[in-house]
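The other protein chains are all here in position, but one chain of the complex has been omitted.
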Amino acid sequence: MTDLQDVYSERSYGGETIGFGSKPGIAVVDFQLGFTDPSYTLGGSPLVQRAVENSARLLGVARESGVPIATCYTGYNSKRDMPYWKITAVMEDLIEGEVATELDPRTYDPDYDVAMRKSGASMFFQTPAAAFFNKELVDTVYVVGCTTSGCVRASIVDCFQWGFRTLVPEDCVGDQAEGPHRDNLRDVERRYCDLTTADDAIDRIRAWNASQA
Amino acid sequence: MTDLQDVYSERSYGGETIGFGSKPGIAVVDFQLGFTDPSYTLGGSPLVQRAVENSARLLGVARESGVPIATCYTGYNSKRDMPYWKITAVMEDLIEGEVATELDPRTYDPDYDVAMRKSGASMFFQTPAAAFFNKELVDTVYVVGCTTSGCVRASIVDCFQWGFRTLVPEDCVGDQAEGPHRDNLRDVERRYCDLTTADDAIDRIRAWNASQA
Amino acid sequence: MTDLQDVYSERSYGGETIGFGSKPGIAVVDFQLGFTDPSYTLGGSPLVQRAVENSARLLGVARESGVPIATCYTGYNSKRDMPYWKITAVMEDLIEGEVATELDPRTYDPDYDVAMRKSGASMFFQTPAAAFFNKELVDTVYVVGCTTSGCVRASIVDCFQWGFRTLVPEDCVGDQAEGPHRDNLRDVERRYCDLTTADDAIDRIRAWNASQA
Partner (left out) sequence: MTDLQDVYSERSYGGETIGFGSKPGIAVVDFQLGFTDPSYTLGGSPLVQRAVENSARLLGVARESGVPIATCYTGYNSKRDMPYWKITAVMEDLIEGEVATELDPRTYDPDYDVAMRKSGASMFFQTPAAAFFNKELVDTVYVVGCTTSGCVRASIVDCFQWGFRTLVPEDCVGDQAEGPHRDNLRDVERRYCDLTTADDAIDRIRAWNASQA
């Protein structure tokens, strides 16, 4: 691993930092029962449970602080309007109206969060997320959710592409297994985002909120 | 690795295949001198050189067969219109008009390919690529280029999201090092695309062309 | 009017035709109760009622013929995730969960149509519509719905931009008044689409279906 790191470092990957800007927002990716409830094929991995719990703490503080929150789930009308997924359980379970598409109440507040359905992997792919954060003058987006090596990775890339400062609290994103979780955090930290933690994000948001007063 | 594979397999990742549809296209990601010429900070890794050579073979056959080809490079007016890249050399070298933004002549035919500039990681992010393939009635897109753990990964995800059958010849995509190259092929094969090779893609394209006659 | 037409004609506007391609689809814009039910501020104009009736005929034939249909409504979580609309009734009535966002049952079949929420004017703006038609290999899109000088116009432009052959049955799109309805059909016919009628579209779809057998 050290050697690989060196090749990228030598070529200037990770040579810049991003940091917190002037106004935060939070993008919550796929904390829906199909991923967070162990009764589903894709649901309930320990890393995802950890991410739900830490995200719930972070989101509570964010709501008290007036931070814009967008949250999404993956859902389809039928197999006809799906892209060519290779995950059988996505194709079978994530149908609009099924319980697997319901947002987990631990991380969703329908009276505060802006909820949206997505059809791809990225939360920003053909959804209102980028326009919402743009209109709110958010420049710094914390990305939380699942799974790190799938929809979270895709959302981080898009968040970066849209011009946001992208911050990822490691303990607020989860995956089916530790290896791909780590591999993807390594890839995106070199290129697109800063890694941080729920605690650090909470501190930053509290400080930002205090500075607005 | 085997154990990780098992977790994902148990949860139905990789449970579907995609396959070749009715009309192929090729998306060529960032085969520009800044990545393919060893004189640049980011340029000339062995895996990228291998990818250029195999892609050149594939693209030659594709042009003879009338396959639509879109090719892109990353370039900016200045640092002002860049997203928050963490790769210093991207920020310094990839400025419109600089040699680092020129498409590598080994893989670019200006009389055939549809060339476009991109501003993000994905070739499909705010470029004419998806509309071009849509208009051409392409349903199967081979993604080639560099780098696997960066712009290629991002392009594969978008290609999938737009509803194309996405096929990735492993020896036509390259990276700075083998580890992230492999890790990313593993992640995307489970979810978004089938892996294949230059030779197999050439055979498929020749067979498709013969069937059109 | 004749003189104006001449200036545009002299400058080659309307100098090309588009025509029917190889596979049709239908994009249904905002046939939701907020626009089709006279009890709403924006609802029930005679031109919209005519459009609903003609579209219902067209959609019935399209479903029998296996034509992909995407249908959308405008709806928001709250005023916070709306763009800066200048239409007061849009801001007050089109909230997710309100009856004004329900699709009109005369033109919506939940067992067949692919339904989606939109947040902008265009049906293709940050929705799954373009990806759905792309995946279905649709190359010819009939745009129907309301209102001609608003969301229909915006959807026609996007449909064209995505590379589809765009056909607009005049009697399947409606507006609050005849003047802007006509003005917008004039503008788009010169640039982006062919005008046709429900009857002609029905004939074309029946002929296409027969040719598939």
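Each chain gets a letter, A, B and C, in the order it is written, and its residues are counted from 1.
Simple rule for what comes next: a residue touches a chain if its C-beta (ideal position, glycine included) is under 8 Å from a C-beta of that chain, and two chains touch if they have at least 3 such contacts.
Computed from a prediction, not measured in an experiment: that's the story for all the values here.
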item: Option touching the unshown chain, where A:130, A:168, A:185 or A:198 are the choices; value: A:130
item: Residue in contact with the excluded chain [from C:36, C:101, C:134 or C:166]; value: C:166
item: Listed residues A:84, A:164 or A:192, member touching the removed chain; value: A:164
item: Of B:35, B:73 or B:132, the residue in touch with the unshown chain; value: B:132
item: Candidates C:14, C:97 or C:110 - the one touching the absent chain; value: C:14
item: Chain B, residues in touch with the chain not shown (by the definition above); value: 68, 70, 77-78, 80-81, 83-84, 113-117, 119-120, 126-128, 130-132, 135-136
item: On chain C, residues whose C-beta touches the chain left out of the figure; value: 1, 3-4, 7-8, 11-18, 41-42, 45, 83-91, 119-122, 125-126, 149-150, 153-154, 157-158, 160-166, 176-180, 183-184, 186-187, 189-193
item: Touch residues of chain A, complete complex, unshown partner; value: 22, 130-135, 137, 139, 161-164
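In this section, only the chains that are shown with their structure count from here on.
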item: Angle of rotation relating chain A to chain B [CA atoms, steps of 5 degrees]; value: 180
item: Equivalent interface positions on chain B and chain C, same or different at half; value: same
item: Cα-centroid distance, chain A relative to chain C, in whole angstrom; value: 34
item: Computed distance of Cα centres, chain C from chain B, in Å; value: 35
item: Where chain B touches two or more other chains at once, by residue number; value: 161-164
